[in-house]
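With one protein chain removed, the remaining protein chains of the complex are shown where they sit.
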Amino acid sequence: MSDAILRVSGLHKAFGAVRATEDVSLDLRPGEIHAIIGPNGAGKSTLIAQICGTLRPDAGQVLLTGRDVTGLGAPQRAALGLGRTFQVSQLAMEDSAFENVLLGAVGASGRPWRVWGAAARDAGLVARAEAALARVGLSDVAAMRTSALSHGQRRLLEVAVALTLDPRAFVMDEPMAGLGAEGSARLTAFLAELKREAPILLVEHDMDAVFALADRISVLVYGRVIATGTVAEIRASAAVRDAYLGHDA
Amino acid sequence: MSAILIAEQVLNGLQFGVMLFLMAAGLTLIFGVMGLINLAHGSLYMVGAFAAAAVAGATGSFVLGLGAALAAAAAAGVLIEMLVIRRLYRAAHLDQVLATFALILIFSEGTRWVFGSFPLYLDIPAALSGPVSLPGGILYPAYRLALIAAGLAVAAGLWWLTARTRVGIQIRAGADDREMIAALGVDIRRLYTLVFALGAALAGLAGALVGAIQSVQVGMGEPVLILAFVVIVIGGIGSIKGAFIGALLVGLTDTLGGIFLPELFKLFMAPDTATQAGSALASMAIYILMSAVLIWRPTGLYGARPA
Partner (left out) sequence: MIEERWIGWAMLAGLVALPLWAMAAGEPFTITLVTRAVILALAAAGLNIALGIGGLVSLGHAVFFGIGGYAMGILAHHAQSYTAMNLIGLEVPGTKLMPVIWLVAVTVSAVVAWVIGKLTLRTSGVYFIMATLAFGQMFYYFAISWSAYGGEDGLPIYVRNSFPGLNTLVPIQFFALCLALLCAALFITARLRAAPFGLALNAARQSPERARAVGLDPARLRLAAFVLSGAITGLAGALFADLNRFVSPTMFSWQLSGELIVLVIIGGVGRLYGPVVGACLFVALEHWLGGLTDYWHVALGAILLGIVLFARGGLIGLLTGKEGAHV
């Protein structure tokens, strides 16, 4: 347990009377995919926001590679090795796909203050950006304007930008959303490989993908983790069936 | 410095404040409901003042002048809402700034074309032209007292409108959730036009009321508009209550600062320098107040705070 890359303990967050996150504790260990599932409104996005540093918890701790990052903002957590993708693509839509990964490379370099040499002529930045694009298979559309990419290509570009950071841990918010069966299967295969480099905290609605990928699953209902376990344990859990799976199935 | 002078200045500050409130309330409603920043709000203030001065000058009736101000400003508001503003609700702030800046140019030059470059004057109605004696031996101009009363009455009316009426519920719902209000079967376009006309009429009213104690001229609206922006930054966007508190704070700070800062500086400076430094600082007082609010509470005293 002590070697967890990412650990969340006793996290609380309330909006007025609504308890969006209530005493959530979970961890992410090397080499695993830890999926978080739960019905709509369970507080998944709120939890992700607190882990990534865009929302400050009322109480509790977030530890990244053993270091307390609860008081740090999103940029510092990214610099410390947290790579994330968004539920709704957050990309520079006017820029090309290549410029988006180049941005990731600039962020990873920790030197965004250079005002002179062109970023696109910096061999180190370009190599890092091109490698990330190639890994998700987007090299062919590198020069295309992001707004002209298909939805699925944008989802992959999100992942590519996170790759440029060489993060210690990934947090992915519904990367399969809107991908379609084929795209979903391809990304599933890719993530199954990726987790060996850095573990992935995965929020996902696509149950097929979750059951295929996850080493462990946590079930979030009304801001609380009602169960954590392996795929088999979660499938077998009566509590989970009652609270969640029963409604959908 | 006597207690009477202080009381007078407090009343002056209140009067200034409630007039700023009439401007700020319209701006903040329009922003809160439609998400629009309207630089041309000062032009509607000017339209009200000119309409009042022209009609009161022709008929000799201040009341008719006021009516004309409300009607002209509301009509101008409806006109620009239907022709221009309506296309900007979903546009970027930059587009809103530019289009409403263009409207200022058109309104200002158009007014100069119709009325010429010389200021007009609007006479205070005879019934309110003298002073009133208040408790404590204060003699205060009746008209300014009437302005305070009118401003407070409008504030109360707005509170009643937004809190207690069907239209008010629609306005508040429209601010929170446009889809929901449309789903309820409310004609959202008409609601928007109505809110814009209401804001315009409030600006026109302020222009007419203030027009009687200042000269009515082209360009009179923008300094007031910018002060109303200061009010909104202090009070918070979309909040009528914030606009009210902010307006009174700005009105009192500006008026009292102009009087007391030079006096205060005289305590430890030569009178000449004190007057200079004091009035220079007084001219900045409300902006310093605004800076303090920006540091302490960037979304204003009553603005929605990001969760």
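Worth pointing out:
Think of it as A and B in the order they're written, each chain with its own count starting at 1.
The rule is simple: a contact is a pair of C-beta atoms (placed from the backbone, for glycine too) under 8 Å apart; a residue touches a chain by one contact, two chains touch by 3 or more.
Since this is a predicted model, take the numbers as computed values, not measurements.
For the chain missing from the display, the contacting residue among A:G10, A:G41 or A:P75 is A:P75, taking the whole complex into account. Within the full complex, the residue among A:L55, A:A97, A:V141 or A:V161 touching the omitted chain is A:V161.
Residue A:A119 is the one among A:A119, A:A134 or A:A177 that touches the chain missing from this view. Within the complete assembly, B:V97 is the residue of B:V97, B:V167 or B:V186 that touches the hidden chain. Taking the whole complex into account, subunit B touches the unshown chain at residues 31, 37, 39, 84, 87-88, 91, 93-95, 97-99, 101-106, 108-110, 112-113, 222-223, 226, 229-230, 232-233, 237, 276, 279-280, 283-284, 287, 290-291, 294-295, 298-300. Interface with the hidden chain, as seen from subunit A, comprises residues 52-54, 73-76, 78-79, 83-84, 86, 90-95, 99-100, 102-104, 106-120, 122, 125, 145, 161-162, 164-165.
One rule holds in what follows: only the chains that are shown with their structure count from here on.
Look at where the CA atoms of subunit A average out and do the same for subunit B: the two points lie 48 Å apart.
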